[in-house]
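Handing you a structure now.
A single protein chain has been removed from this complex, and every other one stays in its place.
Going in written order, the chains are labelled A and B, and every chain counts its residues from 1.
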Amino acid sequence: MKCLNRLLALFVLAALPVVASAEVSLLNVSYDVSRDFYKDFNPKFVAAWKARTGESIEIKQSHAGSTKQVRAVADGLAGDVVTMNQAADIQFLADKGFVAADWKGKFKDGAAPFTSTIVFIVRKGNPKQIRDWPDLVKSGIQVILPHPKNTGNGRYSYLAAYGWALHQPGATDKSAQGFVSAVLRNAPLFAAGGRDATTTFMQRRIGDVLLTFESEAELIAREFGHGEFEVVYPSESVLAEFPVAVVDKVVDKKGTRKQAQAYLEYLWSQEGQETAARNYIRPRDPAVLKAHAAQFPAIKTFTVDEVFGGWSKAIATHFKDGGILDQLYSLK
Amino acid sequence: MSAAALRLANRESRGVCITLMLLAFAFLAVFLVLPLVAVFAEALRQGWSAYLDALKEPETLSAVWLTLGIAALVLPFNIAFGVAAAWAIAKFDFRGKSLLTTLIDLPFAVSPVVAGLLFILIFGAQGWFGPWLSEHDVRIIFAAPGMAIATLFISVPYVARELIPLMQAQGREEEEAAVSLGASGWQMFRRVTLPNIKWGLLYGVILANARAMGEFGAVSVVSGHIRGETNTLPLHVEILYNEYNAVGAFAAASVLALLAIVTLIAKTIVEWRMRHEQQTLAAALPAEKTA
Partner (left out) sequence: MSRTQHNVLPGFRLSLGYAVTYLSLLVLIPLGALIAKSMSLTAGEFWQIATGERALAAYRVTFGAALLAAVVNAVFGFIVAWVLVRYPFPGKRFVDALVDLPFALPTAVAGITLATLYAGTGWIGRFLEPLGVKVAFTPLGIVVALIFIGLPFVVRTLQPVIEDFEPEVEEAAATLGASRMQTLVRVLLPQLLPAWLTGFALAFARSVGEYGSVIFIAGNMPMVSEITPLLIVSKLEQYDLPGATVLAVVMLVISFVLLLAINLLQWFAATRHSGRAAVEPAITLPRTAEVAV
């Protein structure tokens, strides 16, 4: 009986609006693999904020697929801030009027406090001698990547391959598409997500090379052990910028703009950048990056803005139904 | 097993009997036992202490409570609807009966991906009632009520679908006899219908319950995934897995499997007690049926 009471009480509590709690609370709506970082980062901000203003603050986290999360915010999930892995997702909220139209100018570095890049994960000893992009299209090589149309890492992997091919001497859009099409031809399957691609590669031992974020290599090591694979840095790759924004509609209603702004600004603080580096996300701060140079080898990168004219345009030309990606499948 | 069933078991020739059992076991082993074993193997890959630690995580515990809370809330609705719908469909003839039955089945056919979306279209900020709800600060979507509604939706068919064929097979003679002997509607239901359908009802409830606790897709869309607040166990499982915490994920999944087994054990106990009661009753009275 007591058990049942507790259960009902909990249920009622869960149904109450978040505002009901006495102290200020922020909800950070984020993508799915950022949890470890925010788990480390949030207590640091809470302490710093308490020291600076004397106010107790609670940070709640929500994690799921990036695009799914911004749709939830647009449908009423009351996130004070959004911290995503592709700019298109925040642009979607800007278009809907949830986020300032000039959100990229609201913080430094185009409002992206950290970055990562797409790298190759190969089997121990690199038996197939995979060093750079051209090796991926050799016959008999199997490439594992998350779904290139529906997932953030998959889209970044696609753009990385496309951008590299475009930067080769004498390259045209046509030759780049031919190259990407050849990469896709070597993919035996499209994994459901980044994590699923990893399981397929590491545990089911399918494929010779896995395309994923540099930041996930460390997570793979935690799950499967450092000695099980090698990270290969290609000659050039895409710079994945992880953008953040304050959700105006929510903070204006809750009266939490000040805290939300401070929370996101703190991501650029020495402590924020340091925490990112420890979680294998590349910090923007050159000093912090240098201090962790062993962990972040130099790699030539290009941004989505430079090569593809921004995320919204990349989606419209490449990932929309009937876009270039869909045409490349049918070339197969 | 009663003596009668034992006798029946011998009805098929021994060869047929053994073949059927082997087929059933092989099928179950490949499709059910191996996946279950694999779940526990993953959960225990780093030993018992890692398994127990994973279960003691506050976020896992809060997910367990929320899952049980939603299941408990949804249950009475499912029973009431299931019995009412089955009564109307199985005991009466009316126009559009097949249509009604099909409508009951429809939530099965709606992809979980879409099921959550339905309620976003109604209660979401851009949905039909969204503006009114946000004006009055009522939270349905991305909070427990929305998750309960989505769970109700996906579990609509179970109890009714379990009862309809059973009640159809039983016909309506017994109830008609009770009514003609002067029983009131409630008396008839309690004394005649309920005892007849109790196993079907129990199966239906167990199914609806297991499904309500295990649902991922629909609930995922309306949950908002707020840690420690609106994550049910299935959602928590997926999040842990995506975060490269396989042990935590499979440990949480094993809890769901165990919950299903616990409900089944509860069912067995109830069943055993009832049979025991019946046997004492039968012993007290001269046996009329065994003749």
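In this section, a residue touches a chain if its C-beta (ideal position, glycine included) is under 8 Å from a C-beta of that chain, and two chains touch if they have at least 3 such contacts.
This is a predicted model, so every value here is computed, not measured.
By the touch rule set out above, chain A reaches the unshown chain at residues 67-68, 71, 92, 147, 149-151, 188-192, 196, 199-200, 203-206, 315, 319-321, 326, 329-330. The omitted chain makes contact with chain B at the following residues, 1, 4-9, 11-13, 16-17, 20-21, 23-25, 27-28, 30-36, 38-39, 42, 77, 80-81, 83-85, 87-88, 91-95, 97-114, 117-119, 121-122, 127-128, 149, 152-153, 156-157, 160-162, 164-166, 168-177, 179-180, 185, 188-189, 191-192, 195-196, 199-200, 203, 206-207, 210-211, 213-214, 216-217, 233-234, 237-238, 241, 249-250, 253, 256-257, 259-261, 263-265, 268, 281, 285, 288-289.
Assume only the chains that are shown with their structure count from here on.
If you average the CA atoms of chain A and of chain B, the two centres end up 37 Å from each other. The residues of chain A lying in touch with chain B in their complex are 4, 6-8, 10-11, 14-15, 17, 19, 27, 32-33, 35-36, 60-64, 68-69, 72, 74-78, 193-195, 198, 216, 219-220, 222-223. Across the interface of their complex, chain A is touched by residues 62, 65-66, 68-70, 72-73, 120, 123-127, 130, 133-134, 137, 139, 141-145, 220-221, 224-230, 239, 241-246 of chain B.
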